[in-house]
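Shown here: the complex without one of its protein chains, the others still in place.
This part shows chain A:
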Amino acid sequence: MKILVCISNVPDTTSKINFTDGDTKFDTNGVQFVINPNDEFGLTRAMWFKEKQGATVHVANVGGPTTEPTIRKALAIGADEAIRVNAEPTDGFFVAQQLAEVVKNGGYDLVIAGRESIDYNGGMVPGILATLLDMNFVNTCISLEVDGNNATAMREIDGGKEKISTSLPLVIGGQKGLVEESDLRIPNMRGIMMARKKALNVIEPVDAAKATQDAKFEKPAAKGAVKLVDNVDDLINLLHNEAKAI
């Protein structure tokens, strides 16, 4: 089984977020970038397929050269080979078109993408990718088993879970549940050194449309001070008259 894990390079959740150029661009100065957590769950599951079922694991990222440390981390965790599409990931539609080209040329059986990235939270890439490729698709996927050409997936739905039987080739939008946080792997020194010697192929992007434009970024309003109330009547009064929540 040949697996492609799509990796987004996203700011660490502890990073301080600022904007530049009249709030039209994200300020990356001093920001630590990491593998998108939903992608990392997928990568860890892919490693399981590698170790238990002899799969090969490839990773792909759409981004400039600054994303390479994040890609190298995926290689240090154990991915066999990486591809970087040398383009700024301007929006989900653009990214999906680039990844579709990678999949077409790579002959992958299983494509794992995170259900959304934690920076822009678009949640578009896996769905558009499956559509462009005309492949089976399971989104919000929380477990995945593969037996030969058959796949059994569980996906999260409102109020419960849904079990789906499908077949390869398959695209999934993965999330926590594919593996648990305690299963995530920290690269060890040997893995880090081996990662330097693994192939990281840089390819140029295909012509692709960009469907959206960023008009302006703004931070959520700062949280107000906490008010301590002594009794339920005061609380109801505040919720009704001040917060207008009830």
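Assume a residue touches a chain if its C-beta (ideal position, glycine included) is under 8 Å from a C-beta of that chain, and two chains touch if they have at least 3 such contacts; residues count from 1.
Note that contacts and distances are computed from a predicted model.
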From "Histidine kinase/HSP90-like ATPase domain-containing protein", "Acyl-CoA dehydrogenase", "DNA replication and repair protein RecF" or "NADH-quinone oxidoreductase subunit B", the hidden chain's UniProt protein name: "Acyl-CoA dehydrogenase"
Touch criterion as defined above, residue of A:Lys25, A:Lys161, A:Arg196 or A:Lys210 at the omitted chain: A:Arg196
Which residue of A:Asp23, A:Glu68, A:Glu81 or A:Glu156 touches the chain not shown here: A:Glu68
Chain A residues touching the omitted chain (full complex): 29-30, 32, 68-69, 72-73, 76, 186-190, 192-193, 195-196
